[in-house]
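All protein chains of the complex are present and in place, except for one that has been dropped.
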Amino acid sequence: MDFNHSAQAERYIAEVGAFVREEVEPREHEFLAAVAKDPWAVPPMIDELKAKAKSAGLWNLFIPKEIGRGPGLTNLEYAPLAEIMGRLNWASEVFNCNAPDTGNMEVLLRYGSPEQQERWLEPLLEGEIRSAFGMTEPQVASSDATNMEATAVVDGDEIVLNGRKWWSTGIGHPDCEVIIFMGLTDPDADAHRRHSMVLVPVDAPGVKVERMLTVFGYDEAPYGHAEVSYTDVRVPLENVIAGPGRGFEIAQGRLGPGRIHHCMRTIGLAERALEFGCRRGLERSAFGKPLVDLGGNRERVAEARLALEQARLLVLRAAWLIDTKGVKGARTEVSAIKAVVPKMALSVIDTAMQLHGAAGLSGDFPLAESYAWCRALRFIDGPDEVHLGVVARHELKRHEGSRA
Amino acid sequence: MDFNHSAQAERYIAEVGAFVREEVEPREHEFLAAVAKDPWAVPPMIDELKAKAKSAGLWNLFIPKEIGRGPGLTNLEYAPLAEIMGRLNWASEVFNCNAPDTGNMEVLLRYGSPEQQERWLEPLLEGEIRSAFGMTEPQVASSDATNMEATAVVDGDEIVLNGRKWWSTGIGHPDCEVIIFMGLTDPDADAHRRHSMVLVPVDAPGVKVERMLTVFGYDEAPYGHAEVSYTDVRVPLENVIAGPGRGFEIAQGRLGPGRIHHCMRTIGLAERALEFGCRRGLERSAFGKPLVDLGGNRERVAEARLALEQARLLVLRAAWLIDTKGVKGARTEVSAIKAVVPKMALSVIDTAMQLHGAAGLSGDFPLAESYAWCRALRFIDGPDEVHLGVVARHELKRHEGSRA
Amino acid sequence: MDFNHSAQAERYIAEVGAFVREEVEPREHEFLAAVAKDPWAVPPMIDELKAKAKSAGLWNLFIPKEIGRGPGLTNLEYAPLAEIMGRLNWASEVFNCNAPDTGNMEVLLRYGSPEQQERWLEPLLEGEIRSAFGMTEPQVASSDATNMEATAVVDGDEIVLNGRKWWSTGIGHPDCEVIIFMGLTDPDADAHRRHSMVLVPVDAPGVKVERMLTVFGYDEAPYGHAEVSYTDVRVPLENVIAGPGRGFEIAQGRLGPGRIHHCMRTIGLAERALEFGCRRGLERSAFGKPLVDLGGNRERVAEARLALEQARLLVLRAAWLIDTKGVKGARTEVSAIKAVVPKMALSVIDTAMQLHGAAGLSGDFPLAESYAWCRALRFIDGPDEVHLGVVARHELKRHEGSRA
Partner (left out) sequence: MDFNHSAQAERYIAEVGAFVREEVEPREHEFLAAVAKDPWAVPPMIDELKAKAKSAGLWNLFIPKEIGRGPGLTNLEYAPLAEIMGRLNWASEVFNCNAPDTGNMEVLLRYGSPEQQERWLEPLLEGEIRSAFGMTEPQVASSDATNMEATAVVDGDEIVLNGRKWWSTGIGHPDCEVIIFMGLTDPDADAHRRHSMVLVPVDAPGVKVERMLTVFGYDEAPYGHAEVSYTDVRVPLENVIAGPGRGFEIAQGRLGPGRIHHCMRTIGLAERALEFGCRRGLERSAFGKPLVDLGGNRERVAEARLALEQARLLVLRAAWLIDTKGVKGARTEVSAIKAVVPKMALSVIDTAMQLHGAAGLSGDFPLAESYAWCRALRFIDGPDEVHLGVVARHELKRHEGSRA
């Protein structure tokens, strides 16, 4: 057992850390001002930063070692980098490591046909276009995937999509060109062979962005979350990833690393929130003392630290399990981190907000928006309850002999 | 001991309840659509509803019995009405019972000169104008009132205001005409005689709305929260309420009933959230069961009910204490409710949001915005920590003989 | 709505309060020393105190007004007295208000035949004998009453009891003479007509105290909890209360007031724990400050106060509901208090223990034993989960129309 990061990871930690500290964080207000002015455009500074990161080799770091095309990091080595990028919710894009592009790229790397790769993967890897993912639906409880109502019906050499998806993140981005749509293809097939994943150009006839959604009042421009209707959308059968009926299989493989990324980014967000909280708590005084020395504030700071350290170790171990046992072998542990990290982060950010007074809820600090994001993460990729259920099932299985 | 409301309260509960249920709640989407279209205007439906409520005698219900001018309810009788109005964050205005106008009117009723009353109070009582309150400051921890930096300096027959206030709620409203500004008048006076409360027309020279603030991502139009600068603002000495140096005294008296109102409104918001949660949990199914029957959901619904009932009783008792012992005699109990209710509501709303899936965070339901408001209430009128401190001090005082 | 106790209640509060403060609390160490020396005997001081309380008219206060035989208090009036007696776990006996005698007496008052009343009720009312209750069983989950395995089979003019009961509280007491035993009489009857309650002399042939149980290491002498086997125990049919098949009906009626009593006594225990905590926290110092001023201790003291006040109000309202709507009409609210109060008390006592350092876990303070009792109360008269289920069911029933 060794708690040191590998030499390669340490090198990237230093480089990505320095980049975020020196190039990204100082430009936070510039970014926010640009987005406030023109929400659904990409501030030019983003392209500038992307070029810089790319030329520094800090690009596509997320691509798992065994796939190639990236710098060859394991999930365990990428995890601390995701944490650093996660400190600001727009920093990942600078390194071409933003979701859902990361998951989409990984899917195309693993399952994409050469044609799909050429058309969609290459520009994604270059950071020239962006993508979305159409999974969750407004009319049903999407925590149970068998509730999915959207259809992807094969018709000759085409596949026809119908239905309504929402929380399709990133569609607001002007560079978003493609959606990976998931729909029911064969209701009579075996439960895990019913669905297909289909590449749909954003501008395909019948695709309509009905509206942009808010999360706690935030539109999260320039990425945004959309409700999208699909009405008799026809795309060539070649756009189906790995062929009809393999949607679930692909989704499963995608979710392991994706949840590691989400969790580590969230830890980065929480770490930054705690830094803000400590600083504010030291800077401001009331009743003759720095805020941090009043009431239970020091205990809350300590509890935040304890929660953060524990959660990070749990995620790192899950990443290591994916690397050593595969996504399937790490399934329970991946559910575990998904159930732990967002709640932990909410609690840490809440402490930080409280130390800021009402300012913490305003746009003057990134805290409230971070809170909104972490609250959403209690649903994204499955609600807490589903993940707790996975963990409980695994726990109880060890004692099956005791069943009455 | 008797847990029945008085006959008078019961009558108003029935009437206000029916009004909210039949006239207000059904028009929620209309209101939201109007505000989305033109945020800083008052939707005409509001004027329509106000006229209806006024003609039904459901107007200025908040005015404490002993003051006159209202229907003559005690704090205990008004409390359940505040709860009902609080179900929607814009319903109180319909009954001319919205904050901070309620507190401002009460101050003017108790301390206002005949001239002040004629100029400001009468149109407020009629619902013709609205008002704001300038207390909290951006540069200091306002939880400690002695940190206040804004000044209100007497200069002949004028008083000169300088400083910066924020979270001045309601300034965005087109009808807002006056601000009650609090500032330091005499730094050498006894600690509770240093500050003054001054009536300032919104359009007085030197008053500048620097920007509107958001709470989470909400601008809370058409009310809004503003940061306002005061630069050499000169108003006649007659605009000082009750004369220079009485700011603290007035603030203290104002806060008791105001906190009852806030807490009861918040309980109404939480009740409505729980209703939404139960309905959604019954309507939607996953894994073959209504959501509410999965995992710990029923327990969470029950915990929400237990927390609501307890909190409501605590607030009602505090209202009764104000009625029977006065604001000062109820001070600890008022701090108690302020420390209890917002956190309780946040927990209840969080349960409701979780039962909604990601929809609960969107604008399709009032949950996330309610959450944002309740989170803000953990600061408004004093942060939790200050109120817990008041409760602890009172508790320990009973055992002073034990001090080492 | 009125939060004042009735004049009659206030008078008893003063009298019982003075008695406990002046006669009972000062003799705590004497009681503990006597029990330590001779656990299963009644310390003579108890008889002395009982005589004093009886002659002062502070006797059988628990008997509900409508039954007669007591001083005629409502549940709401008795509640604060139960709280005061509950401050010490042995004080209720002094006033002949200890469980399970109170419940047993109430059952006999309501359902007992004249012969049963003469033989058992009268000496119980006089405090000459004590009684136990045989309900819970070791082999099954007793939270579900239909699991009950013990039998009470009618055989001519006798009823024959077989089975094993445990947590029969009070059997260790030398004056315990009778057990109310509950068993299955007619498995084919309607679900609520299957069981009988039977009066069984402790020394009936076939009744065997198998062992005394501990709760967290405490034997709770001289009352104690026993595991008792019943082997072909034959008692006359006249010993069946209200006749065979009425066990459930009687149990239901018994539980409402009984839970009020338990909850109020527990609140008294928690109040006393908080007093101990405050005193210790003021008396002892570390790092140059009284303990109570370190870290989050003041906040925890305040949180304890908030929790206590809320829980008490909830119980008082449930008592009022029983008085005004009957046990059945108050069912949800009685479940509510049972789910709230023990957990609240555990939290308050835990805070008090922590303020005492390790001493708080020792026999030098009543805290750890109080904690053990409150932990047991999370099972006694139904586990938390069952009561939360009752509350949830009631809450959801209001929205049945929403069911998918």
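Letters A, B and C mark the chains as written, and numbering starts fresh at 1 in each.
Keep in mind that, in the parts below, a residue touches a chain if its C-beta (ideal position, glycine included) is under 8 Å from a C-beta of that chain, and two chains touch if they have at least 3 such contacts.
Here the structure is a predicted model, which means the values were calculated and not measured.
J.: Touching the absent chain in the whole complex: find that residue among A:Ala14, A:Ala51 or A:Leu282.
T.: A:Leu282
J.: Looking at the whole complex, which of A:Lys65, A:Arg193 or A:Arg305 touches the chain that is not displayed?
T.: Missing-chain contact among the listed residues: A:Arg305.
J.: Please output the residues of chain C touching the missing chain, sorted low to high.
T.: Residue positions of chain C that touch the missing chain: 136, 138, 140-144, 147, 166-167, 213-219, 284-287, 291, 294-297, 353-354, 357-359, 361-363, 368-369, 371-372, 375-376, 378-380, 383-385, 388-389.
J.: Which parts of chain B face the unshown chain closely enough to count as touching?
T.: Where chain B meets the chain not shown: residues 295-296, 298-300.
J.: Give me the chain A residues in contact with the hidden chain, please.
T.: Contact residues on chain A toward the absent chain are 1-6, 9, 76, 274-275, 278-285, 290, 292, 298-299, 301-303, 305-306, 309-311, 313-314, 316-317, 320-321, 336, 339-340, 385, 388-389, 391-393, 395-396, 398-400, 402-404.
Basically, only the chains that are shown with their structure count from here on.
J.: How far is the middle of chain A from the middle of chain C, if each middle is the mean of its Cα atoms, in Å?
T.: So the centroids are 53 Å from each other.
J.: From the C-alpha centre of chain A to that of chain B, how far is it in Å?
T.: 37
J.: Give the residues of chain C touching no fewer than two other chains, as numbers and ranges.
T.: Residue numbers touching two or more other chains: 298-299.
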